[in-house]
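Mind having a look at this structure? Questions to follow.
Excluded from the complex is one protein chain; the other protein chains are retained at their positions.
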Amino acid sequence: MAVVLGHNQYGKAENRVVRVFRDSDPHEIVDYNVSVALWGGQEAPHLTGDNAPVLPTDTQKNTVYAFAKEDDVVAQPESFGIRLARHFVDETEPITHARVRIEMYPWTRLGNPHAFTRDGRFVRTATVTYDGSTTWVVSGVEDLWILKTTDSEFADFLEDRFTTLAPTHDRLMATSLRAQWWHTGEDVDWGKSHDRVVQTVLETYGNHHSLAHQQTLFDCGAAVLEEQPEIAEFRVTAPNKHHFVYDLARFGIENAGEVFHADDRPYGLQELTVRRDDAPAPGLAFDPGQGW
Amino acid sequence: MAVVLGHNQYGKAENRVVRVFRDSDPHEIVDYNVSVALWGGQEAPHLTGDNAPVLPTDTQKNTVYAFAKEDDVVAQPESFGIRLARHFVDETEPITHARVRIEMYPWTRLGNPHAFTRDGRFVRTATVTYDGSTTWVVSGVEDLWILKTTDSEFADFLEDRFTTLAPTHDRLMATSLRAQWWHTGEDVDWGKSHDRVVQTVLETYGNHHSLAHQQTLFDCGAAVLEEQPEIAEFRVTAPNKHHFVYDLARFGIENAGEVFHADDRPYGLQELTVRRDDAPAPGLAFDPGQGW
Amino acid sequence: MAVVLGHNQYGKAENRVVRVFRDSDPHEIVDYNVSVALWGGQEAPHLTGDNAPVLPTDTQKNTVYAFAKEDDVVAQPESFGIRLARHFVDETEPITHARVRIEMYPWTRLGNPHAFTRDGRFVRTATVTYDGSTTWVVSGVEDLWILKTTDSEFADFLEDRFTTLAPTHDRLMATSLRAQWWHTGEDVDWGKSHDRVVQTVLETYGNHHSLAHQQTLFDCGAAVLEEQPEIAEFRVTAPNKHHFVYDLARFGIENAGEVFHADDRPYGLQELTVRRDDAPAPGLAFDPGQGW
Partner (left out) sequence: MAVVLGHNQYGKAENRVVRVFRDSDPHEIVDYNVSVALWGGQEAPHLTGDNAPVLPTDTQKNTVYAFAKEDDVVAQPESFGIRLARHFVDETEPITHARVRIEMYPWTRLGNPHAFTRDGRFVRTATVTYDGSTTWVVSGVEDLWILKTTDSEFADFLEDRFTTLAPTHDRLMATSLRAQWWHTGEDVDWGKSHDRVVQTVLETYGNHHSLAHQQTLFDCGAAVLEEQPEIAEFRVTAPNKHHFVYDLARFGIENAGEVFHADDRPYGLQELTVRRDDAPAPGLAFDPGQGW
């Protein structure tokens, strides 16, 4: 047998770029964390240490900051990612694939044209993958916390010898959502589209009468796909942030779902995909992370 | 010589209490992280392992959750802290001192009476200390990010052989504020007062033409004290979150304060106290942390 | 078009199990963080909120702690994962797949039979996936830091208009490794095998004269595969933890690779797979993470 090189990728991760638009009045800013991964034609450095095909990650860093100067491109994480991914593949022999992942930290303007405060409601994300012909654009959101004080049930579930949970028809439900959605086209107002998805998810989650967390999450994805035809697939990871009713009866105090302990670990975790039945396969759209 | 016990304190830290107010329509919630520290009369457990004077931290936990049932008390972190601190000292022989530190995570209502999303702009804090007669109430804020794209200078500073920094008359300035302020009385609308301090800090920081970060921070504190007579002392810790102009000239690209690298470490750190000249000494108001 | 459910999985994440073996003298302990993910037959809860096919995550938690009582099973993360994964699929209609991921925190015995201190050199991991017939066992390590003060070069790389990096023939190289390796069989002394892989990686990385970080990492994987025939594939993610020589010449001080600034972000990131050319496809062995 011989030992061979399998899939490999490399790049500069977590370039923290802040871009100020001074021509606009008031000033605008975008705050990004940009990670680049490239692959294609990289056998030599792995097998012999020959760096001829290696575009140094330091050069990738310079490129990220250089392209951040291009106003239209940098204004939205999706367009910035598209610009960078295509550059690295189209301009760099022998690179065949690029994936650019961007985290965006929203800021809110204060009462003057050049001061801002960080809006910590969520982190916006964009992942763009390009193989020399196809460009996959995935938008997303992370750390989006939602809590419902009622309208959530969990009952009539499977039981086995290890079942001790009591069914409930009224519980507090909370999560910190991580979602990603794949756009089949690029003719999109990225900012507007993102705002609308977040709004749809919040409204659906908040208004849904939930028999199962899975049902609530599926409905969030379904609502997004029904409203925005340019979105073909929606993936969500949602921890069930458990809030346990604290036993106050021991002290002669009634606790009718008023006082809760917010527990850390363990936590339920639901992960699911919602897609159009006529959508093409997502191909390389979604970053497989460590699993490749 | 003999080895003796010096200052000591103990308690239950980070009780994660969520309280739902179901009687109000729409529902209200508060989300707290409550840490209790008690001292007084604890020689025996340290010197001989005799636990007779020890109120177990488990009991302290039960107490925190039990008192969370009291509507008026739990509605504000300051009033909740006062209630808990006084209980532990007044009801527990031999405890002489209690300090209760509370972190509050704000939530924003969604479009229905029982759904919320986390508002991550900052964490609100309250620290209440009680010695059996005096109660010290300190309110605060953490993780309050502010960024200014201009109106900030730093020049004419001290130089020595290790000075390489160039003076500047226009820089991007950013920070993540941690502030605490001491109230001399308890006849305060805690929520209103906190909102007003945060608003004052944001407006002052944003509108200040800064010759030094120290000056901007002092003015923030001064503005708070001038507006709110019930506040006697204001303390702030403010990292200078450095944003470095990225050198694009190397690539023939002009960068007139538009593209920045947001660096992580090291960072400048300013810490200062602003107080009324006629204010009493703060005594035990401010938690000395690990230094005692 | 219709909206349909795609891949979905759910489970209880981060069950923090500590198991004490009291029958052995001296005592032994294992310290685990166990995450369970199940899939198969879960359309109903997503589409209608019917929980009939749902084994609650609370039940999964009870199961993890219950099986932790089984001495032989719990002693190694791989055997514990195999036991749990097979239970959930074989005993739970309609579950078809289970993936159990375990983090293990090593402890070192102190000078008596029942006291331990945490050994923070790395976190050991195991991921077991089962589909009702095939069981995939992947072992791994995280947070394994390695630093070399010399014997590392990086030169003769690709250049473009954004290249500013100077080639070097002697640099400090450091990383924090995350690696996973797939065993084709289960007739393995899991503890011995893990120790040997870590030892091989440390020795190879430390002794390798590096022309490229990629080359060093490939050689680490190759050495593991050459030594341990039961391992078919090795995957590694290795940030290049940059250490920059600090410019002291400005102060008339020579710095011949002695004083470095350890930077945080951005960082180079190399990810690669090393496999036997005669190895079968890994199938579901490696957790694809969020990308599925």
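Labels for the chains are A, B and C, by order of writing; each one numbers its residues from 1.
One rule holds for everything that comes next: contacts are C-beta pairs under 8 Å (C-beta built on N, C-alpha and C of every residue); 3 or more make two chains touch, one makes a residue touch a chain.
Predicted model only: the values in this text are computed from it and were never measured.
Visitor: Which is it among C:A68, C:V89, C:A126 or C:A285 that touches the chain not included here?
Guide: Only one listed residue reaches the unshown chain, and that is C:A68.
Visitor: Just the residue numbers, please: which parts of subunit A touch the chain that's not shown?
Guide: Touch with the absent chain occurs at residues 161-162, 164, 250-251, 264-265.
Visitor: What is the set of subunit B residues that contact the non-displayed chain in the whole complex?
Guide: Touch with the absent chain occurs at residues 1-16, 33, 35, 37, 42, 45-59, 61-63, 66, 91-92, 153-160, 162-165, 178, 180, 210-212, 214-215, 217-218, 221-222, 225-226, 233, 235, 237, 239-240, 265-279, 286-292.
Visitor: Please output the residues of subunit C touching the missing chain, sorted low to high.
Guide: 15-22, 27, 29, 31, 62, 65-66, 68-69, 107-108, 110-112, 114-122, 143-151, 172, 202-203, 205-207, 243, 246, 248, 250-251, 253-264
What we mean here is this: only the chains that are shown with their structure count from here on.
Visitor: Distance-wise, how many Å sit between the C-alpha centres of subunit A and subunit B, to the nearest whole number?
Guide: Each chain's C-alpha centroid was found; their separation is 31 Å.
Visitor: Where does subunit B touch two or more other chains at once, residue-wise?
Guide: Where subunit B meets two or more other chains at a single residue, that happens at 250-251, 264.
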